[in-house]
Every structure is written in structure tokens, then in C-alpha cells.
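Inspection log for the structure reproduced underneath, given as C-alpha cells.
Shown here: the complex without one of its protein chains, the others still in place.
Naming follows writing order (A and B), and every chain is counted from residue 1.
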Amino acid sequence: MTDAIVVEGLVREFKGGILAVDGIDLHVRAGEVYGFLGPNGAGKSTTVRMLTTLLRPTGGRATVAGFDVVHDAASVRRAIGVALQDAAIDPFMTGRELLRLQAVLHAIPRQEGHARAEELLERVGLTDAADRRVGTYSGGMRRRLDLALALVHEPVVLFLDEPTTGLDPTSRVALWEEVRRLNRESGTTVFLTTQYLEEADQLAGRVGIIDGGKIVAEGTPTELKTSVGDPTLMITPADPSRVGDTAEVLAQFGPAADGKPGAVAVRLAAGAEGIVQVVRALDEADIATAAIDLHQPTLDDVFVIKTGHRLEGDASAAPGSGRRRGRGSKVGR
Amino acid sequence: MSASTFSRTVSVSGMLAWRALILVRRMPAVFIPSLVMPLFILVATSGAFHGISAVPIGTSSYLAFTLPFATIMGAGFAGINAGMTLARDIEGGFVDRLISSPAPRMSLVAGPFTAAAMRSLFTTTVVMLAAWIGQLPPPGLLGTIGIYVMAASFAMATACWSMGVALRARTVQAAPMMQLVVFILVFTSVAYAPRDLQTGWLRTVSDWNPVTRILEFSRTAEFQTMTWAGLWAAIASIAVLMAVFGSFALYGLSRLGND
Partner (left out) sequence: MNPAIRQTVALARRSINSTFRFPQAWFPSLFFPLVLMAIFTASFGRSVSFIPGFPHVDGFLSFAVTGAIVQGVLISAVGAGAFFAGDIEGGFFDRLASSPASRSAILVSRLCASVVLAAGQATFFLLIAVIFGATVQGGVVGALIVIVLAALLAIPIGGLGVLLALRTGSAEAVQGMFPLFFALMFFSSTFFPRETMTGWFKIVADINPISHLVEGMRVQVIHGVDWQAAGTSLAIILVLGVLTVGGSAINLRRRLEGDS
């Protein structure tokens, strides 16, 4: 089995003719972390609900771990682990009780289920809180418990629906680390939905961008970034009166781009490697530089170009994203 | 309180009372229970316990006996509504806006308080009309006034209690607390039977329960057998309730914004 998830022409139409998912195709290879990126209401959760057998598709087909999600839903459920949005956890139970219950739901024998619960509590760092009611857990603890619950039966494919929405940056990074470790050590395939570009960039081997129920771009983060255009180089000459000369030198390396006042920007046709030639040419023209900025396209740029709008909800993603975004808008229009 | 502060309190309270009454029309889900419940009590209680008419309860009609119970419960609901309106306003930030404005603080409770009294007039009218349809003639002018005044007084007292709870809990989640105390107060008075028929613990409790005198006077108003002694006892009971619940609400108001 090389494809953990195969989706062909998947459609979900809701009452009133709303097409939440409008004919998508996906191939997720076994052992891969696949990031499914899109704004709220793009169709991410509807897709996940169909792949996890919670919602019947109205068109197309999908297999998970080799089983059809409609005709062989029971086999799919045995193969998958699911951590849905908002950490769906009964607040009146303790962490340990929930893990043991989950083991029963997966028909794991009693002794083995108990041992597995202890092992997972240890792994996600909740051993000390195991006998506290989940209602008293912090957001980060709930998500970690949610992840542990999804892992009770050692699933082949793990679905994480917006695993870090609403988490503080520290808890977010801790969860990312856990997902990476899981993928590295057990080879679990991870299907991750997110509205955070940074999350997809950090975790996913490949990324699919969904907007309005359709997949608008797919590939590795690097492929996607390169596909939207060349990096932008911005040179600030030490002597402001030489801006004109600088522009003349840079013109031979690619088309001009918008830059800050007192600086000249150019889109490097040769890619990031071209920077060496630029520096040499400036040297020959005897132009001293005060600053050299190289800006690689980000997933943010990819998103804007492919969908024509920004990713809502990303404002809270990371402190740095605002800055990146400000410059990203110069690229590739 | 100077004359100008007083007139300002009155005008702001008037506006808030108006707002509370308007909200009733805009949020029927909140209002309908407070209208349906007294009607339900009137119909269900008089129907289910019709047999009690055979024993001496001061009237041959258990419907007549139940009517004051229904009007008093309707008034209780009107009072609870005042507390729920205030709690919702605290949650929604409307109260913050008001206390940070120069409007007198007192108007915050005076508004819903007035609205509760007015709403009780409405629920009482509905109950009286329903009883009339059920072949119970209205109890004359004095009796009718007696019933309305008792209901309005009880609505004001329970409004104070509910607003006191709202000012402390500051969330609509506290509504069951408002309801529970009002229900217990009414149910452990003389809701279902007169005191001489009650036995055991209930007799002891109803003797001390201030709602007993209010309900009893309301009943004599319905039966047109009012006495001065009954009126004074009712007034004294209302005074006790108002003093306790009123100071509870005012203390809550004075604490608002201080912690």
C-alpha cells in the first residue's frame, strides 16, 4: 500500500444545494504528513468528516488505508485515529478513564488497554493529571489528551482537525513536536487540517490548499513557493544618491519590484543563487550597500496568489507573520 | 438625594423600564414562559385538585382558591425576569456602559424594578381573564384592586431578590437560583391548602413565611371577605420582604464596580 488516502472526485452537497466540497482529488502517501490548508468554511472539516466516516459523501469516492469510507466504514474506523476540532472530551471524566474507555471502544483487551493508557499518558506528559477531571485541564492539556485518545489503537492513519486552533504559542510548538515524533518513530500517516500557514509549513511534507470546496494548489511547501515566483532581492545603497545607479545594475538580473524608499528591489530570475552575481556586479560598479534583503515567497504568498484572498484567522498565527505578509504582497503579481 | 439627582434617576429609570418592557416583545422566548406558567398553574392546579373543593377552604370553588396562587406566581415570574434582564445586561456589558456614564446608579435597579411591577399587572390581567372564561366572576372593584396590588408588591419584592442575585453572580446562569427561592417561598406558604388544613412541618413553615399573609389577603380579596387585620398583616409581610430583598439588591449595587 503506497497511498494511505485516495480521494477521487469527492463531493458533499448539503441541503439547499450548498456544495461544501466540490469534487476534490487527493493522494496521501503512507508515512507522509499531509497538510490540508484553507480558511474557515473552505470545506476542510467536511472533507475530514467524510474521510473519518462521520459524513456520507454525496459524490465521488474515497479510500482510507485501502478501505472504502462508505462500503467498508467499519474497517476504516479500525485503521484510523481521529482528533476532531475543539478536543471533544467529556469534561466529567478523568484523563485515565477516557483513555481506558477509548481502549474498550476499540475492543482492546482489558490488561492491554490499561497498559496502553499508562504508556500514552506518560508519552503526552499527563501522568500527573491522569486522575483529574478533564474539565479542569488547560487547552494544551486537552489537545494532548485528545491526541493520546486518537493513538490508543496505534492507528495507521491519524486525522488531526485543526489541532492547535486556540492554543498559545508554547503549547502549539509542543504539539507540533509530538506530531513530528509520532510520524518519525511509528511512521504513522498524518492528515492535518489547519488554517495556520506556519503550521502547514512546519509540519507537512506536502500541502493541499482548499478554497470554496475545491483544491487550488498542491505540492511540497518548497514546490508551492517556487511555483509562485522568484525571490525578491532588495538593495539599500549606503549613499542614497546612488539609487539610480543601483537600479541600473540590478535591471540586468530581473524585472524591478516595489521597494522601500531609498532602496531598489528586483525579482531574481536566477533564483536565490543569483545573489552572488548581484553582489559582484555592485562591487564592480563601486556601489557600497547598507542592507541586502532577500525575500523568499511564503505559503502566504502562495495562498494569496492561488485564491486571490488572504487566509482569515491567520492574524493570530504567529507574531512574525504580520511582517512577512507585509513584504510578501510585493511578489509575483 | 437632591431634587435634580432625583429627577434624573426617575427619567433614566423610566427609560430603562421602557427598555425592559420592549425587550419582552423582542425576546418572546423569555417572556412567554412567564405568561404561560401562571395560566398553567391556574388550569392544572384547579383541575387536578378539584376534589379539595369538598373540604372547608373558604370557598366552594377550588378555581377561586387557586387564582391568587396563579397571580402571585405570575408576579414572581415578572420579578425573576427583572433579575434575568439585569444579569444579561451585566454579561453583555450594557451595565458597564451605564455605570461609566453619569447616569445615576440607582436607575440600574429602579428600571427593571418598575418594569416588573408593570409586567405583573399584565400577567394578573391574563389570569383573571382566563378565570372569567372558566366561569369565575370577577371579585368586584375592591377585590380586583386587592389582587393587583398584592401581585405588584410581590413582583417588586422578587425583582429585588433576583436583581440582588444578578448583581452578585453577574451571569444568566444564576437564573435557577433566582427561581428556586421564589418557588420555595410561594410553595411553602399556603399555595395548595389554607393553614388550618396544613399539617406538620408545612404548617410551621407557612406560619413564618411572609408570602402566606400576602397570598391569604389576595384570597380574601378574591372571596370578597377582606379584613383590615388581613391587610395590615399583608402590608407588614411585604415590608419585611422588601426590607430584606431590597437591602440585598442595594448592597449588590453598591459593590458593583468596586471589586
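Just so we're on the same page, contacts are C-beta pairs under 8 Å (C-beta built on N, C-alpha and C of every residue); 3 or more make two chains touch, one makes a residue touch a chain.
Keep in mind that what you see is a predicted model, and the values were worked out from it rather than measured.
S.K.: From the listed residues B:Met118, B:Leu197 or B:Leu256, report the one that touches the chain absent from this view.
M.R.: Within the whole complex, the residue contacting the unshown chain is B:Leu197.
S.K.: Taking the entire complex into account, which one of B:Ser162, B:Thr188 or B:Thr220 touches the absent chain?
M.R.: That would be B:Thr188, which touches the missing chain.
S.K.: With respect to the chain omitted from the figure, which of A:Val28, A:Ala42 or A:Val82 is a touching residue?
M.R.: Of the listed residues, the one touching the omitted chain is A:Val82.
S.K.: Among A:Asp90, A:Asp131, A:Glu154 or A:Glu177, exactly one should touch the missing chain; which is it?
M.R.: A:Asp90
S.K.: Can you list, in ascending order, the chain B residues touching the missing chain?
M.R.: Considering the whole complex, chain B reaches the absent chain at 33, 36-37, 40, 44-45, 47-52, 54-55, 184, 187-188, 191-193, 197-203.
S.K.: Under the stated touch rule, tell me which residues of chain A contact the chain that is not displayed.
M.R.: Missing-chain contacts on chain A: residues 49-50, 52-56, 74, 77-78, 80, 82, 84-93, 97, 100-102, 104-107, 133, 149.
Throughout what follows, only the chains that are shown with their structure count from here on.
S.K.: Provide the C-alpha centroid distance between chain A and chain B, rounded to the nearest whole angstrom.
M.R.: Roughly 58 Å separates the two chain centres.
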